[in-house]
Structures are given as C-alpha cells and as structure tokens.
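One chain of protein is taken out of this complex; the other chains stay put.
In order of appearance the chains are A and B, and numbering begins at 1 in each one.
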Amino acid sequence: MALRNASLSVNKGEILAIIGPSGAGKTTLLRLVNLLIQPTSGLILFNDVNTSGDDKHQRSLRRQMSLVLQYPALFDTTVFNNVALGLKIRGCPETVIKEKVDNMLAVVGLSGFEKRMVKTLSGGEAQRIALARALVTEPKLLLLDEPTSNLDPKNVSIIEDIVRAANTKSQVTVVLATHNLNQAKRLAQRVAFILDGEIVEEGASKEIFEQPKDERTATYVDGRMIY
Amino acid sequence: MKGKYLAGILLVIVAAAAAFALGLSGMAQSTPPERLVIATTTSTVDTGLLDYLKPHFDNEFHANMTWLYLGTGQALAVASRGDADILLVHDRVREDAFVKASNGTHRVTVMYNDFVLIGPQDDPAGVKGMSNVTEAFKRIAAKGEEGKAVFVSRGDNSGTNALELRIWSSAKITAKGKPWYIEAGQGMGPTVRISNEKQGYTVSDRGTWNKLKSEMGDNLKMQILVEGDKALLNPYGIILLNTEKYPNINSKLAEKFFLFMISDEGQKLIADFKVGEDQLFFPLFGKPDTIGLPSEKSEVQYWAQQLTSNQMKPPSWVQQIIVVAIPSIFTGDKN
Partner (left out) sequence: MIYLGGWEEIGFGLFRALQLIFSGDPEVLRITLISLRVSGTATLLGAAIGIPVGASIALRRFPARTLLISVINTLMGLPPVVVGLFLYLMLSNFGPMGFLRLLYTPEAMVLAQLVLVAPITAGVTLSAVSNVDARLKEMAVSLGADPLQEVRIILREARLGLLTAVIVGFGSAISEVGAIMMVGGNLLGYTRALTTAIVLLTNQGAFTEAIALGIILLGLAFAINILLTYLQLRTKAGLFAAETERHHPVT
C-alpha cells in the first residue's frame, strides 16, 4: 500500500488512533514510523530528530519504540525468552532482565508463565506476551497494529487496560491502528482517518466522531462507507 | 543468551570436527607397520589369495599389506600415476607396454592359472568338450545370431576382458555391439553372476569360478565347457615401479613384496592356496617356458641373486637353473 499526503504528527504522551478501512495504509504507516521500510520521499521526525540515516542511527531510534502486531509474532521459545528478547538485544544485565520481565509479566497478568513455551498459550495470552515484550523495554513510542482484532472481548479489555495504564503511568506515547471505531473512541485522545493511502482528516477524537469536516470521514464513522 | 547458545553450538561443532580430525591422524600415526599398496586385479582379491598371503607377508616384514581392487586396465592407469607401490596384474601385452614406457623397471611372471569358458548347463551352442576355444567362440557367435545364445563380456578393460577380445579377434568376429553380446562393465564375480541370470556364456578365470561354485552351490546353474586351450592360459605378472619416476612410492617394501612373491616360501604358499579342494594358482616364477610362454632368463637370474643376497630362498626349480649357471654359489645348498 502506497502512502501519499500522509502528514501527521503525534504529540508526546497522547494516544493517537489511526482509523480507516483495511488496506487503507495503516500498517504501512506504522512500518514507516518503526523504520522497517524507508519512505521514497518525505520526512519522518522522531523527537525532532530526522530519522533518515544509516542503520546504526535508525537502530538507535528504533530501540526507543516498540511494535505490536495483530498476530503476536512470538518466537518459538519460552515466555521469558520472548519478553526478555528486547532487553537482551539492548545488552541489559541478566539480573535486571529477570526483574523487569517479572514485573512486566505481573502487569499483563501472566506471572508464573516464564517457563511456558509460547506454543501452549491461548491467543489472548500470546497477545498479552507480545504486549509485555513491547513494553518491557520502556519505549517512548508504542505502535499497535490492530492489536486486538483476533481476540475475544475479555482479552480486548485486558489489552486496552494495559495500554491505557502504560500511557497514563509511564507517559508512553501510543499510535494505535485499528478499524475498530469503538476501540479508537475508548482509547484515543486524537484520531486520524486514513483512506486509500491518504490522511483525510485528523483531529480530537470527539471532533472526528461527532463533527467530521470531511464527507468521507463522516460516511466512514457512520458505518455507511462501502469498500 | 541466544547468542551464547548459538556460539556454543558452533563451538561444539568445530571442537568435535577437530577432535575427529585429530583422531583420524592419530589413528594413522599409531600404526607402526609400513603400508604397502598393491594395485591388483579383481581375481587375486575375489579368490582370497591376497587375504591368505597377507598375514605371512605382514609378519615377516613388519608390514601392512593392502591392495586396490581394480581391473587390470585401471590398476595400470593408477600405477602409472604413481598412486600404488607395486603391480600384480594379468595382461602380458599391456604389462610389457607399461615397462617399455619406463613406468616399471622389472617384470616377471609370478604365477598362472587358466581361464575356462563357462556356459549354461543345456549348452545351446553345443561347445562342451571342444579343445579349441576359438572354434567354440565361432559357434557361440553363430548361435547368437540365431538368437539362441548370449555371451557376457566383462567389458571393463580388465586382463580377462583383454584375453577374451584376443580370442574374438583370432576368430575374426566383431562381437561388440551385437544383440547377443552383453558388456557387463563389472568384475569377474558379478560377470559370472550376470551370465548365470542370463544363462549366457562367459570367460572366467578358474579361481573365481571355483570360488563362486563353492559359495553359490546349486544356485550357480553353469558349467565348464571348454578348458585347457593354450589361448586360455592366464599368467600373472608382478611389476616393480620406476622409483625415478615415482619417488614417493614405498619402493623398499614393494621390492620386499616382489621378493616374497617369487621366493620359495611365496611360491609354495601360492601353490598351497586352495578353495575347497581346488588349487587356484600355480607358481610360475622362473619357468614360464614350461607352459609355452617365453622364458624370462635374465630377469630370473637377476632376481635369484637378489633373493640370496636378501637371505631368501629361491624356489627349488630356479635353484637348479642357477646351479648350472653359477655353480659356486649354490652347490652347498641343494634341495
């Protein structure tokens, strides 16, 4: 999915939801921000730093963010190893890793799961581990790509609670891509609507859902859009 | 931790490989007896002759006698590249060419056996009892053209193959390419077994034939049809390689093996080697003329001297020849 006219800014400490139909370019946008792909033109600034540059520069920026996908994308090993992976990559000492992983498993409500192989986890548990893996590195920016679309309502609310807590307690800035409008309403202070690779409208959550300026936004949030 | 794990695996792989490699060279070093590599033909191996001679030679010369199991063609080729220490083969024409090309320095006929024409028990070509193998070949070819007989050739450029081809050429028949002419491309044993399956005719050395007969028993539904023709004689030559050309070979041990084979002891051992009831090889050093082959007088005299100067005994019949030639050396030691 190609993006164009995708000017968008996220403020420190806020939760921004990117809504739009499937295939609109939400995932592409998140991968661009996570520096997994490079824009052919344009600029991505992270904390006022230009993100373009060599691998090393991008890696140091990438290590200040975390990404959670719709699919947990866990590695075939234990829960502990998965959650600890980001810290190991960053060269954390083992004792610190142990402590942080323990705390993080408590945060996602899965204390005692350390030695479980991830293959034995339920979908909800696996996604909470993926979230724990993302949060344990204490990122400045958390990128969520449809993080709950495969989950049952109970796990959806658990995940949302964790994200909300991370945002309020640790001031983690969150960008949430979702086609679940209710989730956007529940979590986000600001919302951007993306369609066909273009950011149609961006504004406070209330404005977007109650007084959209653009006709296309209005049809989408009303559920009248056919795509 | 992942890094350590993988590094660990890699380390184990490298360490184990190193250990194996060391083990291999260690194995090579911990074998004190020197290795002798004989390039030889399938028949000396298949009959078990070399297995039988090995302990005698190994003990006497603190050696480790080994051999390359090849057809005569390959044996000569391998030796001409310096990849063996000595040759024990059976194709006089190519043996002489080998020595003439100064790949070898000395060649003597060490023993012989004979070939036999074997074929199916019902003998469709009716060659049983013929004394002339060339005539028998003509008859097989004629029946082959009628689709009633099959001939299986070694087809592997071996000494046996060369002998068979010589018979075809003296019969003035071009067998190659004919539908009744099968080229096996294998050793003697497999070729006999292929003839057995195809119920065809083939030429086998008597040794391999006897060995297979005793092993396969009733499963070998073949019989000897023609034997005793001079064209079927199978003399084995032993050839010392040219050390100037091949400085890396174990020439010292090769010469010991040469001497061992032509000595009284070696020749007696060859005569005593039996499979079942049958003697497979007949000693011939110093007396090729007794079966109508050219005598090798100068080589024989030279080697008889070499034997005595190495404190080894020449065979009794050679001694007698020498007694006449140089009486002063041997008069005190008559057997």
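Definition applied: contacts are C-beta pairs under 8 Å (C-beta built on N, C-alpha and C of every residue); 3 or more make two chains touch, one makes a residue touch a chain.
Since this is a predicted model, take the numbers as computed values, not measurements.
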| item | value |
| --- | --- |
| Contact with the hidden chain (one of B:215, B:272 or B:289) | B:215 |
| Full-complex contact with the absent chain, from A:67, A:101 or A:172 | A:67 |
| Residue of A:111, A:170 or A:211 in touch with the missing chain, whole complex considered | A:111 |
| Residue among B:73, B:120 or B:187 touching the omitted chain | B:187 |
| Contacts of subunit B with the absent chain, listed as residue ranges | 2-3, 5-6, 10, 13-14, 16-17, 20-21, 23-25, 27-28, 31, 35, 37, 42, 45-46, 48, 54, 64, 66-69, 78, 81-83, 186-187, 189-190, 193, 211-212, 215-216, 218-219, 246, 248-249 |
| Residues belonging to subunit A that touch the chain removed from view | 31, 34, 36, 55, 59, 62-63, 66-67, 69, 71, 73, 75-78, 85-86, 89-90, 109-117, 119-120, 122, 124-125, 133, 137 |
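The working rule: only the chains that are shown with their structure count from here on.
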| item | value |
| --- | --- |
| Centre-of-Cα separation between subunit B and subunit A, whole angstrom | 80 |
